[in-house]
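In this view, the complex is presented without one of its protein chains, the others remaining in place.
Entry: subunit A
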Amino acid sequence: MNRLELTGLTVRPAQMWGGVRLVPLVRASPVEGLRLHREVYEGMGAGIVELGPRERYLSYIPHGLVAEWSGGGGPAAGAGGRRSAAYGTQFGGGEAPRAMPLPALPHHRMAKRRPGDRLRFLPLHLALEGYLALHFGGPSTAWEEWSRAALRDGLSPRAEDAYLGLSVRGLGDALRVFEIHPDQCGVMVYVSDALAAAFVVPHPDDYRLLHASLVEDLYGELVHQYALYGAPVPESPVRITGEEHIGGLGDLRAAALARQREWAQAHDTLFARELLDTSYTFDRVYRMKSFTLWRFLPPFVRDGGGQHIGETITDHKGRVAYLKTFRLSDAQIRRGHLLRTLAGADWEPDRAAAALGASRAELIRRIRAAGFGALLKGGV
């Protein structure tokens, strides 16, 4: 597989608030046999993850997700918030997850099997770690230009910046006033009409509990800047044209439905095209019976469009049951592109320069500008 397959999810009309446009995704029927729960971590979200014997991942990790594929709907099924009169005034209701009173131990692995048919994973960090670990080992061949540190430690330590959803202006308010659809299982977040994140879960009840967690997610630099400097997105209310042909309520209803179809089509081909039409490199993380947890990286092509990393759970037919994406900033795309090119040329500077269509001096400048100066020897 190399594409994201969002079959089964229907687009509903967007809701705007300031510079943020939220597009709900609705499932006709929930995905059978998979549920997601949230667990909240103490310690203000300061998280350490042990990846391997000597590898650590440090980040703001406020919560993790637990996927449960035992088939049953789980404890929250049926009796959940659906029949409560208080729904809407108490977000998350009485079943809202509580912080686990545990000492701040490092998390073991990004995805960790739990007793029963359960898997705990750290949303977005799984994907982000995949991006950070891109050619993390450093030069595979000891060409003379590479420094000793680069040959010994590779790219370590490697860091990237992201912004917390709370600091993305207007996102918190937009999520608060958003009206969740009855069967909603996902949302696409646009900031200044640039796709900032996509979020899909298998079951509407899960979505209702996880909707607010979007403000605790990570967003790229571009998203933060667009939200800070961008103007409110123009409202584009529907227009019914050709009213001279409308002779009855039935015609009017048909015209209204046509507008709905037009919007769904426009969204898939215009708004979400960069996410859906890109071919990704999928990397399998964990297999849970008929479901598979993947993380994916974009091709790092520099065509000016957005590039998204993320993680997804697909069923045996490759349809997306869970999805969370992160939009890379331009600098991050450039870094990914550079590392891919260097690795493709076996880290030989002259071949890499040729592949980039640039001179050797230009390649050296680009390596330094990308923040990888420590890889090069001082005299180069």
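What we mean here is this: a residue touches a chain if its C-beta (ideal position, glycine included) is under 8 Å from a C-beta of that chain, and two chains touch if they have at least 3 such contacts; residues count from 1.
Methods note: contacts and distances are computed from a predicted model.
Among "Manganese/zinc/iron transport system ATP-binding protein", "Amino acid ABC transporter permease", "Serine-protein kinase RsbW" or "VWA domain-containing protein", find the name that the UniProt record gives to the complex chain excluded from display.
UniProt lists the chain left out of the view as "VWA domain-containing protein".
Which residue, A:248, A:357 or A:378, contacts the hidden chain when the whole complex is considered?
Considering all chains, including the one not shown, the answer is A:248.
Thinking of the whole complex, not just what is shown, which of A:256, A:301 or A:374 touches the missing chain?
Spelled out, the listed residue whose C-beta touches the missing chain is A:256.
Looking at A:180, A:228, A:343 or A:364, which makes contact with the chain not pictured?
Within the whole complex, the residue contacting the unshown chain is A:180.
Using the touch definition from the top, which of A:58, A:142 or A:240 touches the missing chain?
A:240
In the complete complex, which positions of subunit A touch the hidden chain?
12-16, 24, 83-89, 177, 179-182, 235-240, 243-244, 246-249, 252-253, 255-256, 259-260, 263
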